[in-house]
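This is the structure I want to talk about, given as structure tokens.
All protein chains but one are shown at their positions in the complex.
All chains are identified by letter, namely A and B, in their written order; residue positions are counted from 1 within each chain.
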Amino acid sequence: MFMSPETALLTGIFAPLVVALLTPFLAVRNNWRDVAGPIGGVITFIAALHVANDVLAGGTPSWTAAEIAPGIELGFSVTALGAIFGLVASGLWVLAAIYSVGYMRGNHEKHQTRFAAFYAVAVHAAMAIAWSGNLLVLFIFYEILTFSTFPLVAHKESKAARDAGRLYLSILVGTSVVLLLPAVIYVWVMTGRLDFIPGGILAGTISPEVAPWLLAAFAFGVGKAAIMPLHRWLPAAMVAPTPVSALLHAVAVVKAGVFTLLMVAVYIFGIDYLADTGASVWLVWATCFTILASSCVAITKDDLKARLAYSTISQLSYVVLGAAIATKMAAEGAAVHIVMHAVGKITLFFVAGAIYVQAHITKISQLDGQGPEMKLVFAAFFIGAFSIIGIPPAGGSWSKFMLMVGAADAGMVMVLIVLGISSLMNIYYLLDPVARAFFKPKVKEVKITWHPLTVWPPVATAVLCIALFFFADPIVGLAQAMVTG
Amino acid sequence: MIDPVSIITDSWNYLIVICLMMGGLFIVISQNNLVKKLVGLAIFQTSVFLFYITVGKMAGGTAPILLDSADVAYSNPLPHVLILTAIVVGVATTALGLALVLRIHAAFGSIEDDEVLTIKAEAALPRVTRAASETDSEARS
Partner (left out) sequence: MSLAAIIANLPALVVVVPLLLAPVAALIPVSGAAWVIAVIGTGGALISAWLLQGAVTGGVSFSYHLGSWPPPWGIEFVVDAASALTVLIMAALSFVATLFARRALPAEINERDAGKAYSAWLLASGGLAGLVMTGDAFNLFVFLEISALSSIILIALGAGTDRRALVAAYNYLIIGAVGATFYVIGVGFIYAVTGTLNMADLAERIPQVQQDTVIIVGFGFMVAGILVKAAVFPVHIWLPAAYAFAPSAVSAMLAAIATKAALYILARILFTVFAGVPDVTALALEWVLVPLAIAGIFTGTILAIYENDIKKLLAFSSVAQIGYIALAFGIASSAGIAAGFIHIGNHAIIKGGMFLAVGGYFLALRSRVSLSAMTGLGRRMPITTTGFLICGLSLIGLPLTAGFISKLYLVRALIAEDMILVMILVLVSSALSVAYLWKIVEILWQRPEGDDVPLHGDETPALYLPLWILAIANLWLGVAPAPLVDAANRAAMHLVGGIS
């Protein structure tokens, strides 16, 4: 299909919303409703490809609706980083939608229509964040993302789900209202603009004394980036069905968080401004702490999803660290890591869900010896883990490499050590489940049912992990376009 | 500086206003009986009327009715007009207040503020509607 960049832009953003609005009507037939998601995902992904192509060629697809505040328009405009995130969100939605059908049916979950509808709204919000035209539009859809994912987190309607939902809202809304919103408005009042310009818009208007505080307001205001101590919502949200965890932890919510921070670092503050003023040095330390601390916690977790949650917190801080180091290579590494981690982590979560649906196992200790009967699934986990650890031939090795080079560029030896230790910890806690599954005797006899729709998506994303190792050029190209502007 | 004697000799009218005003306000706040509160309110409002009228009186001025001779000082008629308006408002307020007290008495059986507050039940006053029978008994459950 050939689309003009503007059409692709609008399609990419509004196709998920259309799917969401149609879902209640399509629900007369379960099959119709369940096929709408993947079809919508394919359309959205094709649109995202068009948009990314245009950006690689030097274009900036944009569309504006109305003026929502003096000088600020409600509209969309694609930056290089936005193109990257758009590809991630839409591409993985296709697979997540297929997977969620398999999971929800396999688990006989209730309220699948409501689930599918809000799922699509969340993707819509993520696409709108990816391609937002200015910081205010980004904030608007950031909030919409929070509220549209709430019904997904509290889906099971048990007391644990309700409590998790409340914690989710409290942290995310609390941080965004008290810290992120004033930071955005402060930038607006001081500079008179909120649009994303390569090289940043703060140079010359925000003094170097204020800059670290402003950055702190952004860093802690974006609760979705789960920088410690604002990370608690993430493990709590594991109470949701696994397709939600896969969506939250790979596609929509957390990536929206780190995407926002990277956008702010590159297009609002500007890499050079950050380096010159040293405003982000404290953030380097905060993210290093988060990386190590969450990895330590991950090691102690026996629940598979909890371990993956803390691994996610750690990996998110990789992206923020890349932004904080404030060198070109580090920022590129951060952008590439958004993609690599997304694909790797979604694989791991898909597998966790597949294990639950097929064998009803949630604890790692119970995985002992189950490997030979779920070979495909564990193979996918193995590859996904490689990507997270950063070992070739998995795509994650590229982003880790770029982050390390970026840290070396800035002379931050401590960061290199932290990244190294973190990789070692990753090796332990991510390969441990696979090792136990194949090298230990069984502790539990389980009957394993075969649910293909929960198995093929993780296999597909695992293949994608490897493919991204060999075909990383487009992503790296977009990341380079981001820093050179 | 403030000279206590001159306050009494020169500003005795204002002193009376202040005494009435504070007295009325005190009654409103301190009395439990709802009717007494209204009395206090009326005293409070009356003090304000006095205030306006006393301000309007000119030293050596006569009643503000137009006379033929030229060199006459008149007291200001405007405050009188304002006060007539305010009196009317005060009357309406007092009347409404008393009507409410009557209804409170009918509904609660008491017009003491503290007693009324402790009566928690929500019983409705009897309602007369078009379809009185069924809806009423349903609503009263």
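Couple of notes before you dig in:
Keep this in mind: a residue touches a chain if its C-beta (ideal position, glycine included) is under 8 Å from a C-beta of that chain, and two chains touch if they have at least 3 such contacts.
Keep in mind that what you see is a predicted model, and the values were worked out from it rather than measured.
Within the set A:173, A:293 or A:376, the residue that contacts the chain not displayed is A:173. Chain A residues in contact with the hidden partner, per the touch definition given at the top, are 65-69, 74, 139-141, 143-144, 147, 157, 162, 166, 169-170, 173-174, 177-178, 181-182, 185-186, 188-189. Seen from chain B, the chain kept out of the figure touches residues 21, 25, 28, 34, 37-38, 41, 44-45, 48, 51-52, 55, 78-79, 82, 85-86, 89, 92-93, 96-97, 100-101, 103-104, 107-108, 116-117, 122-125, 127-130, 138-139.
Definition applied: only the chains that are shown with their structure count from here on.
Centre-to-centre separation between chain A and chain B, using Cα means, comes to 67 Å.
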